[in-house]
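A single protein chain has been omitted from the complex, and every remaining protein chain is retained in its original position.
Chain nomenclature is as follows: A and B, assigned in order of appearance, with residue numbering initiated at 1 for each chain independently.
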Amino acid sequence: MRVQSNPEYCLGCGLCRLYCAAAHDGYDGNLLKAFKRGTPQPRADLIVRNDKSWLNTCRHCHNAPCINACLTGALQKDDQGIVFIDSQRCVGCFTCVMVCPFGHIQPSRDSYRVVKCDLCRDQKGIPACVSFCPNGALSLTEEVETR
Amino acid sequence: MTLSLLTPAFSVGRNEERCIRCGVCVNQCINQVHHLDEDGFMWVTEKNCVGCHRCAVLCPTQALTITRFPLDFRPNQYWSADSLREIYRQAESGGVLLTGMGNPRPYRSYFDHLLLNASQVTNPSIDPLREPMELTTYLGDHSAGLSEAEKPLLKLEIPVMFSAMSYGAVSLNVQKSLARAAREMVTYWNTGEGGLHDEVKEYADCTIVQVASGRFGVSPDYLNNAAAIEIKIGQGAKPGIGGHLPAEKVSPGVAQTRMIPAWSDAISPAPHHDIYSIEDLAQLIETIKVATDFQKPVAVKVAAVHNISAIASGIVRAGADIVAIDGFRGATGAAPLRIRDNIGIPIEMAIAQVDQRLRDEGIRPKASLVSAGGIRNSADVVKILALGADAVYIGTAALVALGCHLCQTCFTGRCNWGIATTDRQLSKRLNPEIGAMRAINLLKAWEHEIKEMMGGMGINAVDSLRGNRLMLKGIGLEQHELDLLGVSPAGA
Partner (left out) sequence: MLKLEGDIRIPAGCAIAAVLNRSGQRFDGSTIIASIATMHKRSNGLGGGFAAYGVYPQYRDHYALHIFYDDAGAQQMCERYLMHHFRITEREPVPVRYTRKIARAPLIWRYFALPREDSLSRQQLGEEDFVAAVVMTINSDLGGAYVVSSGRNMAAFKGEGYPEDIGEFFRLEEYQAYLWTAHGRFPTNTPGWWGGAHPFTLLNWSVVHNGEISSYSTNRRYLEMYGYKISLQTDTEVIAYAFDFLMRKEGLSLEDAIDVIAAPFWSKLDRERQARLRRRYASLLLNGPFSIIVATNNGLIAVNDRIKLRPLVAASRNEYLYVASEEAAIRAVAPVLDRTWSPGGGEPVIGLLHNQEGLLEAPSTGLETNARSA
């Protein structure tokens, strides 16, 4: 499972990133709380190239290089195939940041750990980026890349 | 010209407690109203705002409000603020005032002065949830006797079709949305005068192709790749004048579809230069029927003008199977403002008069009557059918379903909603899957409502609503208006 972008209908508005940021780090989806009081950090990147734009986010690879590289076992795959990070175990070595072929995993802005897309697994629903995309350019797909 | 005397039409309000500087308003406004500088300071260029609400609708924290710019002139019943601004505009530009969409003037809307009937006691109302309720409609020439071959007819499962809107005037994604919705709901969409793009050819079974004075995109293949052909003589927003698609909207895709050079103006003449009279129209109708082997109904669309009854009678006698009449509320991508606001007559009057005239002449079964221009909701549909129309075209209502906010600046080609534009980036803003779903939802909602209203009248087939003027009563109308509409006043 992963989030797929359709550049044909991506407006480049960036709402996906806003809602992504607010969906994590305990902001509970509250944009005002996240952006007025906190230091929200989106788990995905909006790429804009000429007249195309798309959301660059975790592929949740089979045989994911990040999991293989993780020293502490903080990066794991759950039974749905979602690659997620157990922050308690992350020591901030950033090996995963270096091995991710898509440049997706990022160091956290405020502590020695990394953050990444977890498909909003805590909310147990459609990821925030997908449900708030105003133009239906994002969707959840079962296709997973193998690395 | 140094100083412009024009003040902004709209004021943009930003609630600083809510604005999170996300920049969505900045990247969504093609008119560059919003700016965010490196210091995180937001400012606005209000004179650019057209009031389309794109920024306010997409703002994730509802930080934006758009209001009319609070700058009042000294009150004057005669010289309204609009009339002053229009003069300032012309004094600065020296040009014809352009506008988009339909006539917004406060002329009387007869729809709002007609009330519908319902059954009580003497007649049971019918519950559409429990009993069948039929909206199936066949458009075309019904006059062939049972021993003769039946003329080609269009079958509609809801008597609502999508008006002609050309690729060029609107984005291809609009056409894709409407075509999908038409197929799903078993009705028709109309290409307008802009040819048929390859990507919508697959919808031939629910497509009406238009032949208009510029003949853009017309070929035997075009005529045959459709369920019906419509000859456009005029449209309600601008009766008596042609069309002008400005060069900047003629993208390579539009150019290819219209069979003209890219980035050149596409001009439709005011009249068809092969139709200077009714007998010429008869020849074009015949030509098109021959070109399509008499397999498809031919419609003729005209604007509702003063002598519409005689015109419609002539059109039927010229061999048209469907007469589409576009009232003065009909919209357009671009029209001179004076023409849009001052020419034509209300569709309610036109349909009432044409229906009666065709009956008086005994030729009503020879053609179906389609009402276009200004249908806002399902009650309007029911009322115009009761006045005598067989079906309606909706254009504005369909575009509003797709996101249009009626800012009336379609002619600029910079539609923030991705509707009245051919710009690649802007066109993306209308995802045809979402567009189709919204158009389908609108028709389904209207379908339910029409059925409820029919059931209330004790009618379970739309056939029995058509021309059923006893189901209408006028309210607040003068006697001559009631007579023209063929209805009696409420209470009588």
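One rule holds in what follows: contacts are C-beta pairs under 8 Å (C-beta built on N, C-alpha and C of every residue); 3 or more make two chains touch, one makes a residue touch a chain.
Bear in mind the structure is a predicted one, so any value in this text is a computation, not a measurement.
Note on the chain not shown: across the whole complex it touches B. Check B:Gly40, B:Gly145, B:Pro220 or B:Gly491 against the missing chain and you find that the one touching it is B:Gly145.
Listed residues B:Gly40, B:Pro75, B:Gly94 or B:Gly362: the one in touch with the omitted chain is B:Gly362. Against the chain not displayed here, chain B makes contact via residues 119, 122-124, 126, 131-132, 134, 136, 138, 142-147, 150, 153, 317, 359, 361-366, 457-461, 463-471.
One rule holds in what follows: only the chains that are shown with their structure count from here on.
Interface residues of chain A, counted against chain B in their complex, comprise 8-15, 18-19, 31-32, 35-36, 51, 132, 134-137.
Of all residues in chain B, only 17-18, 20-24, 27-28, 58, 60-61, 424-425, 428-431, 433-434 touch chain A in the complex they form.
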